[in-house]
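Dropping the structure in here first, questions after.
Complex shown without one protein chain; remaining protein chains in place.
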Amino acid sequence: MTLDVARIRKDFPILDRQVRDGQPLVYLDSANTSQKPRQVIERLDDFYERHNANIHRASHQLGEEATAAYEGARIKAAGFIGARDETEVVFTKNISEGINLVAYAMGNATAGQSGGSGSGRFRLGPGDEIVITEMEHHSNIVPWQLLCERTGATLRWFGVTDDGQLDLAQAGDLITERTKLVALAHQSNVLGTINPVREIADRAHAAGALVLVDAAQSVPHMPVDVQGLGADFLGFTSHKMCGPTGIGVLWGRRELLEEMPPFLGGGEMIESVWMDHSTFAPPPHKFEAGTMPIAEAAGLDAAIDYLTDVGLDAVRAHERDLIGYALDALGTVPGLRVLGPADPATRGAAISFTLEDVHPHDISQVLDEHGVAVRAGHHCAWPLHRRYGIQASTRASFYLYNTRAEVDALVDGIGQAQRFFGGD
Amino acid sequence: MTLDVARIRKDFPILDRQVRDGQPLVYLDSANTSQKPRQVIERLDDFYERHNANIHRASHQLGEEATAAYEGARIKAAGFIGARDETEVVFTKNISEGINLVAYAMGNATAGQSGGSGSGRFRLGPGDEIVITEMEHHSNIVPWQLLCERTGATLRWFGVTDDGQLDLAQAGDLITERTKLVALAHQSNVLGTINPVREIADRAHAAGALVLVDAAQSVPHMPVDVQGLGADFLGFTSHKMCGPTGIGVLWGRRELLEEMPPFLGGGEMIESVWMDHSTFAPPPHKFEAGTMPIAEAAGLDAAIDYLTDVGLDAVRAHERDLIGYALDALGTVPGLRVLGPADPATRGAAISFTLEDVHPHDISQVLDEHGVAVRAGHHCAWPLHRRYGIQASTRASFYLYNTRAEVDALVDGIGQAQRFFGGD
Amino acid sequence: MRLESLYQEVILDHYRHPHHKGLREPYDAEVHHVNPLCGDEVTLRVTLKDATGEPVVADVSYDALGCSISQASASVMSELIIGKTVPEAMGLAEEFLRLMQSKGQLEPDEEILGDGVAFAGVAKYPARIKCALLGWMAWKDATAQALEEQK
Partner (left out) sequence: MRLESLYQEVILDHYRHPHHKGLREPYDAEVHHVNPLCGDEVTLRVTLKDATGEPVVADVSYDALGCSISQASASVMSELIIGKTVPEAMGLAEEFLRLMQSKGQLEPDEEILGDGVAFAGVAKYPARIKCALLGWMAWKDATAQALEEQK
C-alpha cells in the first residue's frame, strides 16, 4: 500500500513548473487548495467540448448527457462517503456555502418556514444553544454567530488543550438539553488534530442535538464514512481534494433535508410556482437553486475516481510517513514550535509552526524565494491562534504528490530564513 | 459590423459534434446555457496547469498569480458593465445566488444586522412592498416570496400584456412610497421582450425604492451599462455568455454594498474573528465567503475578452437578423403561435412558441431526433405561461454562432413534428 | 428511425384516443401531480371497492395536460389497472417503473404490461421517463390516500 509518488507526480502538470526565476516548485500548501491531476482537467475539457448543456430542463441529447454527468457525480459522491443514497447529497459552491445552508435553514425555520413535513427541530430561540469549538475554521464559526444573532440563540464552544486537542472535559457542561446543534471539524486545518467525532456525536445525540461535521480537511486525505462518524450533516469541498474550484458537497440525512425549509430560491428547486407562493422539490433539488456548477460536478467525479484509484488508505499512509518525517526534521530546528499533536497517528497532513524571532510572513517569503510554497497567517482560524497567544503561524501541508525531499527543502528553507533574519 | 460566423463557429469545439446517430448538432438552446469557445476552455486549462492556488491568503508565487487572475476578472467584469470600479463587483455562483444575496441581506437587515454604516433602507416590515413582474424567471420570484414570508412585507407585480410587454399602465398603482425594491428582468427569457428598465428605474427612484435588474439574458447579447439603466443592483451569469458554469456576478452600488449586512459567513469575508463576534471586510469581499470559483473567474475573464473582441454590437446585429428571419419563417407554419413581441428591434434572441395539437415536449423530441436542440417546458417562468393560458412552450434561442441555415433546420423539424403527430 | 421506437403506434393511438379520460364521481381520493421540469399536470381520482376482502381498483378517472407520452401512459395505465386488486395494480406499477429505469436494457413482458410494453423505448430518453411515470405516480399517491381513509 505504498504510493508510487513519482508516477503520481506525472499526473499533475503544475508540479513541473518553475517559480521565482527557475526554482522548481515545492508545493506544500494543499490544505489551502490542492493541485489537479490531468484526469480532472481533461474531464472538464471533455465536458465543455462535447457534452455541455444545462441539466434537467433540456430534452435534447446534450441535455441528457450533461444531466447524466451531473447526477452521476452525485451518485459518486454519495458512495464516496457512505451516504444512504444520492438524494442525501446536495451540491454547493464550497463547504462554506454548505454550512451556511444549514444555518440559514435553521434561521428560516425559526422565521416560520418549513420543509413540508414540519421543521420543529430546526427552530431556535433564546435559551437554545449551538456548540462549536475553538479550533474551527472561520467558515464554521461565522455562520453560527450570524445565526445566533438573528435568532437569539447562544453560541458556545469547546476549548482546546495545550497539545491541540479538544478539551473533552467540558463536554458535560457544553452539551445539554439546550443544545440544538454541535458543529465541529473532523480535522483541524491548523493543528492537524483529528477529532473524536463519534464520541462527541454520541453525546450530542443523547442530548437530542444534531451534529454537523466540517470534513474539508479529512475527506481529501482519508476514508470517511458518514455513518461511522455518526454525523447528521457533513460537508466537504472539491478544490482541496484534486477537484475543481466552484463546487462542494453538503451531505445530510434524508429525513432532515426533507424537514428543512429551503435556503436559496430560484429555478430548479421548485415543484410549482405561482406569483404569490411556491412549492418546493424534494431534496436534494430543493437546495439547488439556479444553474449549478455542472462541469465542476463532472470534474469532482473525476477527482473522486482519481483518489479512489490511488486508494485513500494509501494516501493516508503516505502522508503519515511524511508527517512523521517532517515532525522529526522540524524538531531539530532551534526555536521552532509545532502547534498540535506530536503523534502522526492522531493528526493529519497539515503542520503549523512558529519560529522564534522570525515572523511567518517573512519565513514564507524566504521559502517562496526557494520555490517552497507554504501558507503564513491565521489560516482562517484566528480564535485558535489567539488561544495559543500568537498572531500567525506558518503552515506546511502535504498531499499524495509530496515527497520527503520536499520536506528537506522546507527544513532547509527555514534554516535560510533564520540565518537571513537572525543577523543583527 | 457583420459577424464572420463561419470563423466564430470554429472556436466552439462542440459545434462539430454529431448527435442522435450522425445528425450534425444544431444548438438552439443558448438562452438555457451557451456553448464555450476554446479560448475559455484553454484559459481554464492554463489556470489549473500553471497557476492554480488559493487566493489572497497565500504569499507564494502561485498564490500571487491566482489572485491576479481572480481580481483581474473582477476588474474586467466591472469595465464590461460600466461599474464605477471593481469594488462594486461581487462574484457569486450564478445569478440566482446574486438575487438571493440581496434578498437575504434585506432579511438580515430586518433581523437587526447591519453592514457597518447603517442599513435602514434594507429593513422590511408589514406595509413595505417588493415589486416584480409576471414575466420573471423563478430565480427572480422565489427569493422575494421567501423574503416577504420572513419579513411580513408584501409582494406585488406588473402584469404582462397580450403582446408580451410589461403593463406599464399599472406603474402608478404599483410603485409607491411603500415600495422598497423593484426587481425585473432586462430581457425576458421566454418572450424575448427587452424591458424599459430606465423608465421603471426612474419611477422607482422617485418613490425612494431600489432597483435590481436581472440581466441574465441581456448581458450575453448586447452592450449593457449599469449607469445608463439606472440600476442599483444588476446580476448576470457566466454560463450564458460563453463562460464556465459555477460563477456569476452581482454588481451593486458601492454605498449600498457597504450598508448591507453580510450574507454568507466564512473565511475571506471577515476583518477579524473572535469566538463571540466578528467584524467584516469592506465590499466586495464582505460577500465572498469561502474559496471562490477561482478558475471560473479566469474563464469568465476570457469569455468577456472573447465577446468584446467579437463586439457586442455585432452580436446584437447578427441576432436581430436571425430573429427577423426566424419570425418570418415561423410565421409560415400553420397553427404556430409566437409568444412575445413581433418586432426584432424590441426583443432578444429567444423565441418561444406553441403549436396547435403538438405538445412542446413532443416537438422538441422530434427536433432532437434531427439534431436540433431546443428547450420545451415552462423555462422557469411558470406564472408567465399561466398568464397565456398554456402549460409549456417550445423555445429556440440564438447566439453568435447560429446561422440562418440552422433556423431553416428548426422550421423543417417543426414541419416533421406536425406531420408525425398530425396524422389520425 | 429512432422516433418510431419511442413513439410506437400504440402510444400515438392512446394519445389521440385516451381511455377512461375525464373526471368521474364518486371517488375515494383525488390528487393533483405536476412534473416540475415541464409543467405537465394530472388530476387523478381513484375509487376502490372491497369485494373479497382485498381492495379492488373500481375506477380511475383523470384529467391530464401534457405531452403524448404522459397522456398515453395515463390511458394505458387506467386500461391496465381498473378491475385489478390493489396489490396486483401496485405490482404492475412496480413493473412499469422497473421498465422505465432499465435504460432500455429490459425486454418487457406483454403478458403482464399489455400496451405498457410500448413504452420500452421511453426508457432510453431520461428526460421523458418522468412523463411516462406521471400518471402512475399520481395513482399510487391517490390509492395510498384512499386506503388511509378507509382505515
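Details
As written, the chains take the letters A, B and C, and residue 1 is the first residue of each chain.
One rule holds in what follows: contacts are C-beta pairs under 8 Å (C-beta built on N, C-alpha and C of every residue); 3 or more make two chains touch, one makes a residue touch a chain.
Worth saying up front: this structure is predicted, and the values here are computed from it rather than measured.
Interchain touches from the omitted chain, evaluated on the whole complex, reach A, B. Contact with the chain not shown here comes from a single listed residue; of B:8, B:147, B:270 or B:336, that residue is B:270. Among A:62, A:219, A:351 or A:392, only A:392 touches the chain left out of the display. Checked against the full complex, the one of A:87, A:346 or A:365 touching the unshown chain is A:365.
When the omitted chain is restored, the residue from A:171, A:376, A:396 or A:411 that touches it is A:376. Although one chain is hidden here, its contacts on subunit B can still be listed: residues 56-59, 63-64, 67-68, 270-272, 281. Within the complete assembly, residues 20-21, 359-362, 365-366, 369, 376-378, 382, 385, 391-392, 420-421, 423-424 of subunit A touch the chain that is not shown.
Here is the rule we use: only the chains that are shown with their structure count from here on.
Among the remaining chains, the Cα-based centre furthest from that of subunit C is the centre of A. Remark: subunit A and subunit C have CA centroids separated by 45 Å (rounded to whole angstrom).
Separating the centre of subunit B from that of subunit C, both taken as means of CA atoms, is a distance of 38 Å. Centroid to centroid, with C-alpha atoms defining each point, subunit A and subunit B lie 30 Å apart. Residues of subunit B in contact with at least two other chains: 20, 361, 365, 376-377, 382.
Counting partners per residue, subunit C has 37-38, 125, 128 as the residues that reach two or more other chains.
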